[in-house]
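All remarks here apply to the structure that follows.
Missing here: one protein chain of the complex. Every other protein chain is in place.
When the chains are written out, they are named A and B in that same order, and each has its own residue count from 1.
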Amino acid sequence: MTATTTAKSGVRSVPGAPLLELENVKMHFKTKGDGFFARGTKWVQAVDGVDLTISPGETVGLVGESGCGKSTTARLVTRLLEPTGGQIRYQGVDIAHMNERQLRPYRREIQLIFQDPYSSLNPRHTVGTIVGTALRTHDMVPKSGELKRVQELLEVVGLNPEHYNRYPHEFSGGQRQRIGIARALAARPKIIVADEPVSALDVSIQAQVMNLLESLRKELGIAFVFIAHDLGVVRHFCDRIAVMYLGRVVEEGPRDSLYEKPQHPYTQALLSAVPDIGVVRGVPPKNRIRLVGDVPSPVDPPSGCRFRTRCWKAQDICATEDPALIERAPAQRVACHFAEPPAESILAETA
Amino acid sequence: MLLYILKRVLSAISVVIVTLVASFALFFLAPTDPAGVICGPRCTPERLADIEASLDLNEPPINQIGAYMKGIVVGREYSSGGTVRECAAPCLGYSYTLGQPVTKLLGAALPVTISIVLGGAVVYLVVGILTGTIAAQVRGTSLDKLVVGSTLVVQSIPYFVFALLVALYATFLPDSGYHPFTDNPLTWASGLLAAWLCVGLTNAAAYTRYSRASMIEALGQDFVRTASSKGISRRRVVYRHGLRAGLTPVVTIFGIDLAFQLTGAIFTESIFNLPGLGQLTLRAFGQYDLPVLMGGVLIGSVVLVVMNLVVDIAYTFLDPRVRLG
């Protein structure tokens, strides 16, 4: 076993290891079979072999359509789920199968922000209690300093600190999301996993929350795993982006190369499908790729490359050989037998 | 589907067996003296011993349960004072106090209770669902408030008071009494009318409230709005699209309610003098008539598991999204 050092908080770490590392992480959910003795039990391969590395202060985006496994990945990283395979290493220490007691110090350092600010706050608790509970759970401040710290946190997320004794329903949707952020910040985390944090908000409010997250990232140096289906939002916020399809990462790379020179056919189709306001203001792209049909069932994914059933480039090899995620351009990894950048720009070019 | 039903029947049988064993054990642990009751006040020790022997009361409880179960499946024999009585399967024993086979007693009482409960159910389903659906459509108006208010009043009257009121004041109704349906359906119905009204009206209050709440939810659904946007009549929107969705949860409640009513119509039977299951078991309870009580328990648990199964199967017909293997 590698030598580890243990911090005062109880978090062990391997010197020099990345902040967070997912290696071949799998999450297969069991569905009840219809046979007599649970015969025909099937496994939903929600996440099937995801590799991902996150450095301190880095923001990594996960994009993909419903059923691609991005939200399951969020629950695995925060260890709300125990993976059925692979390793989740936090500072070099595998936390994939730790029990609740062992996890405690890690829970403090990895926080989660939810999509729905309505259902993720207890309606019977005041904002002060909600944020204060997070402080107390992790013994962040002595009891006497709790109120002061709660008010500081409310101020950080742009809420009136005098409103600590109000209830969630007295706030608007955007303000409620700010409460959720304050709760996550209470633990002074090193990583925040944000699962569709702005999808439920109106456009003007969405931008306010995005700016808040951005300033927190810059000022506090927190690393983010940012999950969203809106490709514009992800691009705005993230340094590096991983595109997921049917439980796998199909392409991963730095923001600019991924959006400008996507190499996986699915990434190209995804970007091509985004309705872009740029078509009015600039030069619209000549041709757009349209995918046919729907995402196959994760219970019985296609053999070989999982995208082949909807891919216009598919050949015989795609059905037999599962393409590995390999580096095709600097820091850009693609899982496709026929990866290549598009001939023409996929997105509208602003004049 | 067949496989599912088979699975459910097997699990239902095990539930019934566990219930029987548990009830048996409870009755025997209780400080009762059935032989003493049968023997009466002028009892000699010899006669008491004879009775105990004839009822197997000397055997350890485990053997008694075994014999009882065996009786249900293959029948058994009872010997009493030298005579042997044959009891064919399904044998539930002889009543200690009435001396008749329990199956015969239950067979006489069950049609009475079923008649009361099913007839009452027709009344409360029709009245309750209709009133509830109408109230849901006029939600917030004074008619709606009147409906909700009356259901509250009816529900707050204890059932036996309501039943007594019906028995005392509704004298224009035909006299109560049980006449088998097979003899004359008309006299059957007229003898049960008072009981039906009583069961029907009290439960109608609850069903009005269930249906009202369920319909308000259903009418607020997106698919009801879609139906309205098609240009079909309001009545069709409410009764085809809304009611279909709104009734499904009511069916669940109805199934379980029916099971409880079948085993617990004691008040109705006593007040309207109908010799049903409730009266039979109540009398048996007062006299430590164990075989009859056990018969009542058996019927009750069978009815409950069967109704649960019926509700689940009914659900697959009501809601195509539910697939039973």
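In this section, a contact is a pair of C-beta atoms (placed from the backbone, for glycine too) under 8 Å apart; a residue touches a chain by one contact, two chains touch by 3 or more.
Here is the rule we go by: contacts and distances are computed from a predicted model.
Novice: Missing chain, UniProt name, options "Cbb3-type cytochrome c oxidase subunit I", "ABC transporter ATP-binding protein", "Multiple resistance and pH homeostasis protein G" or "3-oxoacyl-[acyl-carrier-protein] reductase": which is it?
Specialist: Record says "ABC transporter ATP-binding protein".
Novice: Could you tell me which of A:G49, A:P296 or A:P341 touches the chain that is not displayed?
Specialist: Of the candidates A:G49, A:P296 or A:P341, A:P296 is in touch with the missing chain.
Novice: Touching the hidden chain in the complete assembly: which of A:P18, A:G278 or A:P341 does that?
Specialist: A:G278
Novice: Considering the entire assembly, which residues of chain A contact the chain that has been omitted?
Specialist: Residues of chain A in contact with the hidden chain: 65-66, 172, 174-175, 202-208, 210-211, 214, 229, 231-233, 235-237, 259-260, 269-281, 284, 286-296, 302, 309-314, 347-350.
Novice: Under the stated touch rule, tell me which residues of chain B contact the chain that is not displayed.
Specialist: Its contact residues with the unshown chain are 221-223, 225-234, 241, 244-245, 318-321.
Throughout what follows, only the chains that are shown with their structure count from here on.
Novice: What is the distance in Å between the mean C-alpha positions of chain A and chain B?
Specialist: Going by mean C-alpha positions, chain A sits 54 Å from chain B.
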